[in-house]
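Note that one protein chain of the assembly has been removed; the remaining protein chains are unaltered in position.
We just call them A, B, C, D and E in the order they show up, numbering each chain from 1.
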Amino acid sequence: MGKKVVTLGEIMLRLSTPGNTRFVQSDSFDVVYGGGEANVAVSCANYGHEAYFVTKLPKHEIGQSAVNALRKYGVKTDFIARGGDRVGIYYLETGASMRPSKVIYDRAHSAIAEADAADFDFDAIMEGADWFHWSGITPAISDKAAELTRLACEAAKRHGVTVSVDLNFRKKLWTKEKAQSIMKPLMQFVDVCIGNEEDAELCLGFKPDADVEAGHTDAEGYKGIFQQMMKEFGFKYVVSTLRESFSATHNGWKAMIYNGEEFYTSKRYDIDPIIDRVGGGDSFSGGIIHGLMTKPNQGAALEFAVAASALKHTINGDFNLVSVEEVEALAGGDASGRVQR
Amino acid sequence: MGKKVVTLGEIMLRLSTPGNTRFVQSDSFDVVYGGGEANVAVSCANYGHEAYFVTKLPKHEIGQSAVNALRKYGVKTDFIARGGDRVGIYYLETGASMRPSKVIYDRAHSAIAEADAADFDFDAIMEGADWFHWSGITPAISDKAAELTRLACEAAKRHGVTVSVDLNFRKKLWTKEKAQSIMKPLMQFVDVCIGNEEDAELCLGFKPDADVEAGHTDAEGYKGIFQQMMKEFGFKYVVSTLRESFSATHNGWKAMIYNGEEFYTSKRYDIDPIIDRVGGGDSFSGGIIHGLMTKPNQGAALEFAVAASALKHTINGDFNLVSVEEVEALAGGDASGRVQR
Amino acid sequence: MGKKVVTLGEIMLRLSTPGNTRFVQSDSFDVVYGGGEANVAVSCANYGHEAYFVTKLPKHEIGQSAVNALRKYGVKTDFIARGGDRVGIYYLETGASMRPSKVIYDRAHSAIAEADAADFDFDAIMEGADWFHWSGITPAISDKAAELTRLACEAAKRHGVTVSVDLNFRKKLWTKEKAQSIMKPLMQFVDVCIGNEEDAELCLGFKPDADVEAGHTDAEGYKGIFQQMMKEFGFKYVVSTLRESFSATHNGWKAMIYNGEEFYTSKRYDIDPIIDRVGGGDSFSGGIIHGLMTKPNQGAALEFAVAASALKHTINGDFNLVSVEEVEALAGGDASGRVQR
Amino acid sequence: MGKKVVTLGEIMLRLSTPGNTRFVQSDSFDVVYGGGEANVAVSCANYGHEAYFVTKLPKHEIGQSAVNALRKYGVKTDFIARGGDRVGIYYLETGASMRPSKVIYDRAHSAIAEADAADFDFDAIMEGADWFHWSGITPAISDKAAELTRLACEAAKRHGVTVSVDLNFRKKLWTKEKAQSIMKPLMQFVDVCIGNEEDAELCLGFKPDADVEAGHTDAEGYKGIFQQMMKEFGFKYVVSTLRESFSATHNGWKAMIYNGEEFYTSKRYDIDPIIDRVGGGDSFSGGIIHGLMTKPNQGAALEFAVAASALKHTINGDFNLVSVEEVEALAGGDASGRVQR
Amino acid sequence: MGKKVVTLGEIMLRLSTPGNTRFVQSDSFDVVYGGGEANVAVSCANYGHEAYFVTKLPKHEIGQSAVNALRKYGVKTDFIARGGDRVGIYYLETGASMRPSKVIYDRAHSAIAEADAADFDFDAIMEGADWFHWSGITPAISDKAAELTRLACEAAKRHGVTVSVDLNFRKKLWTKEKAQSIMKPLMQFVDVCIGNEEDAELCLGFKPDADVEAGHTDAEGYKGIFQQMMKEFGFKYVVSTLRESFSATHNGWKAMIYNGEEFYTSKRYDIDPIIDRVGGGDSFSGGIIHGLMTKPNQGAALEFAVAASALKHTINGDFNLVSVEEVEALAGGDASGRVQR
Partner (left out) sequence: MGKKVVTLGEIMLRLSTPGNTRFVQSDSFDVVYGGGEANVAVSCANYGHEAYFVTKLPKHEIGQSAVNALRKYGVKTDFIARGGDRVGIYYLETGASMRPSKVIYDRAHSAIAEADAADFDFDAIMEGADWFHWSGITPAISDKAAELTRLACEAAKRHGVTVSVDLNFRKKLWTKEKAQSIMKPLMQFVDVCIGNEEDAELCLGFKPDADVEAGHTDAEGYKGIFQQMMKEFGFKYVVSTLRESFSATHNGWKAMIYNGEEFYTSKRYDIDPIIDRVGGGDSFSGGIIHGLMTKPNQGAALEFAVAASALKHTINGDFNLVSVEEVEALAGGDASGRVQR
């Protein structure tokens, strides 16, 4: 067993149309379970760590199915509270070429959104842990969930646990004003901050240097932001992915990391075709956590994370179902796709 | 075109596991849309009537898919209000033999539950209508929906429309005390009351004569209740189905009607195997509406309704996709199932 | 290799709705190929005979797929003419309980309906053959096909081949007057005549003794008809199945044979559930051909045929995919359905 | 509700192999309904117009399924005549890379091919209509259908309806000589003529300037043809798409329009991968109709049409299931395919 | 958490044809994992126990998939050795009516068949355990596996663990002579012996009183055998199920238990239709283990086990995915199959 990693957040029922069919055409939905921090937990379990996902889920069979999905891939579910009314849902339609994928959220009133501090014993959860990860989605779900996030961060710090955040601004969940009022005070607990320029602007109030909406990103433009973030919040690392969106099925993908001393930009991957983009960012977070826990330097950590998340784009579902060996083969340079017999 | 029939209620997204798989086994859900009053509207459209279903649905593609499901089968959707956040959901697992089917509801906060009177012009809706049908589920959804039900009933009466109700008590939606406080005042608008002894007890406060939970029902026991109901509320007809539940896949099925003068008990059908029980009661309501609008007497109307709903048990989904010809062939005595070439 | 058996007729593309879905619900059709005489050929191939199916099919891929379906199960396709425009189609919806299965034919103008005598060398086809089988469907397809049937029968007789017919009246293809005008002259070539009372009446003009539409059949009632048929046409054997139709999914099944001296009535099978009724009669024909070619007496032949066709009702598709061993296990008395490990 | 648009033609049952399987491999066919003018009607309904599709379909369930497919997407089916024997069929195998898609037609003798003038009241149909669209396929189906096309055009003119045609030459349906003898006299009714150089040559007798078969097209080459067409037939607009076929899954796509004064060439889209090419031209026709009815100039109309039809290539089935908002987002420049949350 | 239960054996990849298709028809196989003792472990985990399944599985993804299937349902996989070449396979074709289901085994040379004592630390495994279960399949797999079984039994006894065996004779794996030479010496470790008359004869050499092959069983006939078994081997309990095989889809099901003082015969269930028979016996073993660990007397334990295994026949796959509440509802008398809302 590797390290003990804890993540906190929501796991949703994902209902996606088969293949590339549109919502209005579909007579069935493919069912998987996923959500930002759950996805990170699965990545960590796949890399051999003792990964705990913390959430609340209803006692009924849909709640149980979410638990089972995590257990199947080796995630520890001991700290999942059971109760509440519903499992949050998101509907997914997968695009192609110039037609974008679409997500419709139906996550209000989920069990975790209505969970209380009494549902969790964060000291027991953080006891012996090496790493705690959360994302900006968790506090955005509800005020109660924001409070849980703060309690978890405090417990993590009491137990000397490294804390990472993926800023992950979601405009359907909160405004940038609300986001900043919640997120900025939480930054004091964070060691590793993951987020692109847009997230940095919307969650933390930094002014962006590049038009990310344009689908083109400029690694140089990130340096200034990274330095400001480091200065204001005292992060140990600032990290960002840089996605080029050519179409729904063709992206460029690389990342950058800054440890306060050096900037490192990863190899770039050309991903064509993309099988499933959802969870791409989470797979990067999972990769950087593994990388920073086990690799000799930030560059090696980042290359692992970028290769891991490039592979995620070729895998259906939110979870990044790859092994350390597969990630390292790609990071080591074999992108030929030759049949492995 | 036949008569103009209006129904009011909720249409939900139904997510069912394929075949007889259990919730925890399923990697996909079959998708149909359905709900008590929507199912009745589809039956009426199938029988050649101009059937309008009134509800509120979100503008997004899941809401649109519900609209499309109705349009596909010829239901008029002109009076469906668009807006709100979510489409109500129910999860269905289909049982077999002694394993019961299971339904998990996730319908709180749906668009229709949060709809306002301003969303509907009930005078326009009832203008020229021949029949208005609702069920006890509609007012149970929310206080707002109960108010809409009252407004619709009042408008129906203003326009001289015949009103039917399927009492349909749902213990997950309200208590019997709440149900009676809402339902009893609404009975003044009702001409045709459909409901078994359990419904009569829970919605209207009548004391049952038989243990319906035992799966065996006694037609004789219904007569007293029917007479009391007729006396207290002045219905034109009281109607009930009588189901014998031998197993999840084998039921007996018949019905009874009382017009204040005579009791009529229908033929009994032995249904084995059952393909899909959900919507069985609604298909009966659809059948009795058609029967009472077009048949010479209550007996003929009831035989149509029972045959229609027996057929429903052999059809996947909530909707009863049968034609007048098919129902009448069965009501006329051909249950041999010989291939129709 | 066993005997050389030749059958002549049409093989159609069968488009059936999955499971028990109705035509109007279905987003996909299951695809198999089948037709009366093709089904008989497959049965004979399964029992180890050298079975040739003779027809005409278009050169395109749908025609080729029909050829491939036959080859897959070992039927010889050497005498299939290639050309013409279309493969005949039938749509199938599978019923349940009291809902009957439905067949919609779209077979007019098929390649075999428009084939010419020049497409076939019947002397080459019948050379060395032991048995030739056709059904009343073949001459009903078109006048050209009726002519082909006559030519095939004449060639069979020239080569000393035993000839069997399954009368199989189809009211969508011809009237009883037309049927009798074509079928009666063809009876001179027939050694073994298969057909129930209804067929005997409609194709050959015999008056029925029982109401077959009622779903109940009376073995005694058949004796008179069998004797008349034998007398008028000089058949060596007259054979009929007797189906009791309780529902679309539950039938009784037995058969009768008469060799001019003795009547033999088979064991009766109670089939519940039926998986696929289509091809049941053809599987009986296949079984009686095998039985009469290889068994010591008509009783043993009939028991083989009835067991074979009872099994057919449990198998999807038109073809009866069972082995001699499986049929004989059932005919020998093991209907317990215990798992064969 | 927008404008009243009428289209006349055939809707077929489309049977396509799942994914990229070949005809000979396939155990099931995906089922959708489609056909040139039906596809245009669906596009118009999606854009908010009152779209009527006029055809004849059998009364049986396959005919009904075609009606339901149209109703589902909001097309008005009031003027569909019911009767006749069969629904035309086309089989589709979807190619990939250098393997082309294949279509096998089985549409002869369909209900619309054998329909009579008595089946339709074209004055009622055209009453109040804004636009009437047909394609060169409709008169090619049969002489009777050609007569119906003429009657519809005449009625349209009587009612002051704008008429568009998509020339759409189909060599399996008629020769160029036959096509010209029918099509040229019909051009007097046409306001908007859609068709590439090949169509202009084969249907109208214009000599092409470019080798369209080569898969490369030259916008310049179209100008001369457009001017000749305008001059000879007095069209208000001549329009053509220009497809570059790199492979079955990768195409370039743009279009040209000429109003007698100016030529306008649209933006070019690179479509990779193509999900389903069939109906691409029809989606363009639907787009240009919407564009010319609602946009300030021919350029804006054309950009809408090209974006709409580019999106069609990413959608399964014949119908272009996109909204005005989606088309305008693409026409407005967002082809990045970024997930819409 | 409940008790610690350990089971030892093989988990196989099960490849089954969808629905009722035959092997020769099938283009896909449904994939689940299962095997006698693994199935028992899943039952115990479902009932809230800490269930460990002990086996050996290859390191590759097929081996991992078997591990994941167990983890998904909460089975502890800590003691599964990893290595070896292959996962054993069984092919399953599901019968209907008189057509039996068929199993083809391809399990030779599996990882567990070739495992060594060095792969397992049985003292660690049995430490703190309450119950150890194995079946007659485990020692039948190979001589090495028989040796492992003996070592596990010895360790169980060292740690005071209750031991149960399901005799489960499999004629494809060994002869009765071989079986008896291995099984009889192992009986000294056994507290609870599960097995019908046929197993008692073939594994332990007792002479049967009834013809089990006939599909009818006689509870009385078991008493003598049970007494002999108790006497010879000193079991605490002898238990057997009694199956009546009417057809592949219709069985009767009950059971008997004897504690050396009293015989108890359970309620009888009529199971129609059967969805999946495989694992029926294992679900009974899982039920009796739970029953004997938690119920006040052998009768209550047996009723739990019989109800649990009756339910198993309605569930796809080898695993019995039911909760204690569901089993107790049925054991408590509710077999009506009414929808649980």
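Basically, a residue touches a chain if its C-beta (ideal position, glycine included) is under 8 Å from a C-beta of that chain, and two chains touch if they have at least 3 such contacts.
Nothing here was measured: the structure is a model prediction, and the numbers come from that model.
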* **Contacting the left-out chain in the complete assembly, out of A:Ala81, A:Leu151, A:Met293 or A:Leu321** => A:Leu321
* **Contact partner of the left-out chain, one of E:Asn68, E:Gln180 or E:Ser323** => E:Asn68
* To do: Over the whole complex, note the residues of chain A touching the chain we left out.
  => 19, 73, 269, 271-275, 310-311, 313-317, 321, 326, 330, 335-341
* Tell me, which residues in chain D touch the chain that this view leaves out? -> 19-22, 24-25, 95-103, 105, 170-172, 215, 245-250, 273, 277-278
* Residues belonging to chain E that touch the chain removed from view -> 15, 18, 22-24, 26-32, 60-62, 64-65, 68, 85-87, 89, 91, 93, 102, 104, 106, 108-109
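Going forward, only the chains that are shown with their structure count from here on.
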* Copies chain B and chain E - rotation angle from C-alpha fit, nearest 5 degrees -> 120
* Of all the other chains, whose mean CA position lies farthest from chain E? -> D
* Asked: Is the contact between copies chain B and chain D built from the same residues on both sides or from different ones, judged by whether over half of the numbers are shared?
  -> same
* Structure fact -> When C-D and A-E are ranked by contacting C-beta pairs, first comes C-D
* Structure fact -> Chain centres from averaged Cα atoms put chain B and chain C apart, in whole Å, by 44
* Can you tell me which residues of chain E touch two or more of the remaining chains? => 19, 73, 273
